[in-house]
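Note that this complex is displayed minus one protein chain, with the remaining chains in position.
Up next is chain A:
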Amino acid sequence: MKDLYLVYKNLTRKKLRLFLTSFAIFIAFLIFGAVTALQGALNSGVEMSADNRLVVFNKINFTQSLPYAYVNKVSGIDGVKDVTFANWFGGYYQEPANQVVTMAVDPDTYFDVYEELQVDTQQKANWLQNQAGVMVGERLATVNNWKIGDRIPISSNIFSNKDGGQTWDLVVEGIFTGKDPQVDTGYMVFHYKYFMETQSWGGDYVGWIVLTTDDPAINEQVAKAIDENFANSQAETDTSTEKAFNKAFIEQIGNIGLIIFGVVFMAFFTILVLVGNTMVLAIRERTSEIAVLKTLGFSSPRIFRMILTESCLLAFLGGLLGLGAAYLAVGALSKMMARFLPNLVLGEDIILQALGYMLLLGLITGIAPAYRALRLNIITAFARG
């Protein structure tokens, strides 16, 4: 494209203006990239949850436990495929700031229900053998640099050990991975039975029950059957799909989707007005130059394209820099926040989306001045000076 030099010279003729407008676009795409990645991280639990997985919690709220006997009763309900259960442990490694998401689970069934997790058969066999064994998610293992065979003391703020301390010595028996890079592996699981036997309160309750149904189509029906089964008993249950539960859980923080939409919308609206206005002014200043180009024989559609190219270049200049900065920021943040936000990544989908918005921004901000130039009449343009 021979006109590209001309377009480039027009774009860069006012350095300060170029800097200010591309900086505004830069900021908008930085916000977009970072905030969308954050939203993705928060939502990944929702997106990654299996379609046919249900969670059963105590109806009072999800921190209340359920009687152990419920596990068997749930297994007996029609349409239920696999059942497992878990108990919250929490815990930290070496110092309280170093939180480690830990759950006490049923080792025999846990990985059947969480099919998106991959475990080596030998490692799993070793884990089943060792009461004090723990299976660590890949991300968590990487963050703490844990290897198989490592002895890791995990302390709790909630529970006490029967020996009087608050620390459990666990041994890494295996490292599980996700079948998909977005599967959360930022936690670890150890034996429920061992936990119950070693903690001072003991008891025969479970934190929650997780099950799969034979078919996602019967989710509703199964959930209803479970809750009805325990209606009017000592602990009523609230069964929902894992997706719905995760979503509700996230929404406790606030309507994140709406907040994020608002932030992104404001950022884009601002630059749309700002850049659009700048483009209109820039092209208006060039009225007589456009008339000259037309006189020389540059066709109106060609000038139309040149102006759209200019506005798109501007959008991509600021946009790509902003997206690049967001990528670096998210990369740094995800290292710092690996424990809380395991899936904080600026992925391909966000990049594609951002590229689409850049193109859109370029076209929208360029269309009015480009159209004006298209229609510009040589004679009246010269007459006006």
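As a convention for this text, a residue touches a chain if its C-beta (ideal position, glycine included) is under 8 Å from a C-beta of that chain, and two chains touch if they have at least 3 such contacts; residues count from 1.
Operating definition for what follows: contacts and distances are computed from a predicted model.
> For the chain that is missing from this picture, which UniProt protein name fits: "Cytochrome aa3 subunit 2", "ABC transporter ATP-binding protein", "Succinate dehydrogenase" or "LLM class flavin-dependent oxidoreductase"?
So, among "Cytochrome aa3 subunit 2", "ABC transporter ATP-binding protein", "Succinate dehydrogenase" or "LLM class flavin-dependent oxidoreductase", the name matching the hidden chain's UniProt entry is "ABC transporter ATP-binding protein".
> One chain is left out of this view; which of A:Leu16, A:Ala97 or A:Leu296 touches it in the full complex?
From the options A:Leu16, A:Ala97 or A:Leu296, the contact with the absent chain belongs to A:Leu296.
> Can you list, in ascending order, the chain A residues touching the missing chain?
Those residues of chain A that touch the unshown chain are 2-3, 5-6, 9-10, 12-13, 288-289, 292-301, 378-379.
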